[in-house]
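So that we are looking at the same thing, I have put the structure below in structure tokens.
All protein chains but one are shown at their positions in the complex.
Right after this comes chain A.
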Amino acid sequence: MDIDDLLAEVAVDAIPQETRDLHELTRCWVAERVSPEILPWPSELVDRVLERIRKQIELVEDQTGNMDPKTSFKLIIIQTELERFKFLVRSFLRARIKKIDTYPLHIKALHNTSLDTPFPLLSPSELQYLTSHQALLSNHYSSSFLSQFPASLQRLDDTAGGISMVDRPDEDKAVFVRALRDVGEIFVEGTDRRFEMKRGDVWVVRWSAVKRWCVGCGTGDVELI
């Protein structure tokens, strides 16, 4: 470790938690917008950010009556930033809901297996949305037509005949990634491709091949762009 590393370490510690949360949330948002699969719910990060947003809204409401031009300009800055944060959170959540809507049964199964790990896939409200939406849908299907089918044809998650009815995302989809640290050799299954991924490199590569290094669902050595 040389002097540059030491300085860098001090510099990182000097970055306030708020700023680091913005970095992390931005990264999560981009990852969620780009990745083919839904990523584990970053519950602590979102809790911190939502709490701060709530406080900031209170502050804005408190000071809106203030006619002093200096304070009111400060308020404009605060509100602009507030809107930017709200956009980030909203777009992040909507990107997740889209994936939940597209692959409900698959995600439900994944979530149930993820409950044993420290990072559940969905937040409590997302799970509630998923279950009640699915309940409504299957009720509707069965009352409008499914109940008139033979019993063997009524299931919505049939896997008989080698074809599963459960839609799943294409895990081999190509994604753009940037390495945040040296990753080492990456091997793409089923092909002859092996390559070194170094810090700062940008690669187009299959999601399945880099998933375990990605920010949000793996070691965090690689980020999606």
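Basically, a residue touches a chain if its C-beta (ideal position, glycine included) is under 8 Å from a C-beta of that chain, and two chains touch if they have at least 3 such contacts; residues count from 1.
As a convention for this text, contacts and distances are computed from a predicted model.
*Asks:* Suppose you had to identify the omitted chain by its UniProt name; would it be "DNA replication complex GINS protein PSF2", "U6 snRNA-associated Sm-like protein LSm1", "Ribonuclease P/MRP protein subunit POP5" or "Putative rRNA maturation factor"?
*Replies:* From the listed options "DNA replication complex GINS protein PSF2", "U6 snRNA-associated Sm-like protein LSm1", "Ribonuclease P/MRP protein subunit POP5" or "Putative rRNA maturation factor", the omitted chain resolves to "DNA replication complex GINS protein PSF2".
*Asks:* Touch as defined at the start, partner being the missing chain; which of A:H140, A:R155, A:K173 or A:R212 qualifies?
*Replies:* A:K173
*Asks:* Which listed residue, A:R155, A:R193 or A:R212, touches the chain dropped from view?
*Replies:* A:R193
*Asks:* Which of these touches the unseen chain: A:T80, A:T117 or A:S152?
*Replies:* Candidates A:T80, A:T117 or A:S152; residue touching the omitted chain: A:T80.
*Asks:* Contacts of chain A with the missing chain: which residues?
*Replies:* Missing-chain contacts on chain A: residues 4-5, 7-9, 11-13, 15-16, 18-24, 26-27, 30, 33-36, 49, 52-53, 56, 70, 73-74, 76-78, 80-82, 84-85, 87, 91, 94-95, 97-98, 100-101, 170, 172-176, 178, 180-181, 186, 188-195, 199-206, 209, 215, 220, 223, 225.
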